[in-house]
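With one protein chain held back, the other chains of the complex are shown just where they sit.
So that you can tell them apart, the chains are marked A and B in the order they are listed, and the count of residues begins at 1 in each.
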Amino acid sequence: MAKSSIKVRAKVKKGTTTVKALISHAMETGMRKNKKTGKNFPAHFIQEVTCSHNGTNVMTADWGTAISKNPYLSFKFNGAKSGDTLKVSWVDNKGESDSAEAKIK
Amino acid sequence: MQENKKLKVNIMKKIAVIVSAICMLAAPFASFAANPAQDLKDFKGYFTDRFPDVPLQDFTNGVYSVDKASREQWESFEEFAPYEIAIDKGETLFNTAFKNGKTYASCFPNAKKGMTQNYPYFDQKRNEVITVELAINECRTSNGEKPLKYKKGPIAHLSAYLSYQSRGAKGNVKIVDTPESMQWYEQGKKHFYAKRGQLNMSCADCHYYNAGNKIRADILSPALGHTSHFPVYRNKWAGMGTLHRRYGGCNKQVRAKPFKAQSKEYRALEYFHTYMSNGLVLNGPGVRK
Partner (left out) sequence: MNNKRRSFIKSSAAAGAFGVAVGAGLIAPRAVLAAWPKAAFEAKEVNAAVQGAFGSSAMAESSDITLKAPEIAENGAVVPITVTSKIPNTESISLLISENPTPLTATFHLGSNTEGFVSTRVKMSKTSDVVAVVKSGDKLFSTKLTVKVTIGGCGG
């Protein structure tokens, strides 16, 4: 079974959980030329990222091609406690997707 | 504080013979002192004098030890570093058995405790400098597997994993006191100080004599601490690369024909180059621009 493309770290301190995620994805803009073929590498990028806590969405993001390759994302939310589950998932323009869960520390 | 001066690049109009660099190495042994321990002491002394505000151990952070603005950006990358993806891939590879049932652990029993601080090392029986990447491929071929390409991809992931296990260990390259080993050391030292390419520049021109100065908008990193964080995730490559990948890139930048990864030339350079950071704490794998 393939490992997730998403690494998540979530830490709660004084009621606020800081989430940091690193995703392995090409985030190809569609404007980069393949020097060998002369054609552009086709656009392949994450369009939507969803983060949920205990099943409730806390953050969703719309992304374009200008998010860097191997994207990083961090945000903070309240109302979680140590041991709760955080889930991060993404869908890209080709319809591919992946997700990962982490326990909030 | 170090002033930033523009490095004047003297672009030679004449057609440089690419072989000139190689001819330099073939020249009869010049007056290089055959005393690595003294060289190391002088090397460290030069840089600590040049950058008196930088603690010795901070040199392993390269340009970020001498430039505040780029250090801030680097620290934000280190919050969740892109090389972590490579370490994970490397760990999976390391723990995957070969077709014959053996694993990398059978070649590298000390990998998990940390082994890269002892690389590269001089193999006296074979009269060869052995680097981590070379050892990885020799482990593969001796177990019936195909060798990996040396600059990026799986070799860099494996190297990243091994490098990570050695984080915190002090660089401990040994220059054995035999004529054969000293020949490798001297070849590497010569390479470092020899001018090459159409731009007629040596490693030392940028990373020794002009460390901390600017070349266009880049700040030149000090050679002290250079090798401690390899393999490296370069934002420019958007991926991991080995030390020899970087050597090739640097040679191309002065418009010199690069040597092959794991060639004798680059292994000799690595031998000298890594030894010059002995005693500094390893902090690989790293992320750089």
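What we mean here is this: a contact is a pair of C-beta atoms (placed from the backbone, for glycine too) under 8 Å apart; a residue touches a chain by one contact, two chains touch by 3 or more.
Note that the structure is a prediction, hence the values are computed from the model and not measured.
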Residue among B:38, B:76 or B:95 touching the omitted chain: B:76
Chain not shown, touching residues in subunit B: 7, 69-70, 72-74, 76-77, 214-218, 235-236, 238, 249-250, 252-253, 289
Touch list for subunit A against the chain that is not drawn: 16, 29, 31, 47-48, 50, 52, 55-69, 71-79, 87, 89, 91
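Simple rule for what comes next: only the chains that are shown with their structure count from here on.
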Between subunit B and subunit A, distance of the C-alpha-averaged centres to the nearest whole Å: 33
Subunit A-facing residues of subunit B, complex: 79-82, 84-85, 88, 92, 238
Sites on subunit A touched by subunit B in the complex: 3, 7, 9, 20-22, 24, 69-70, 72, 74
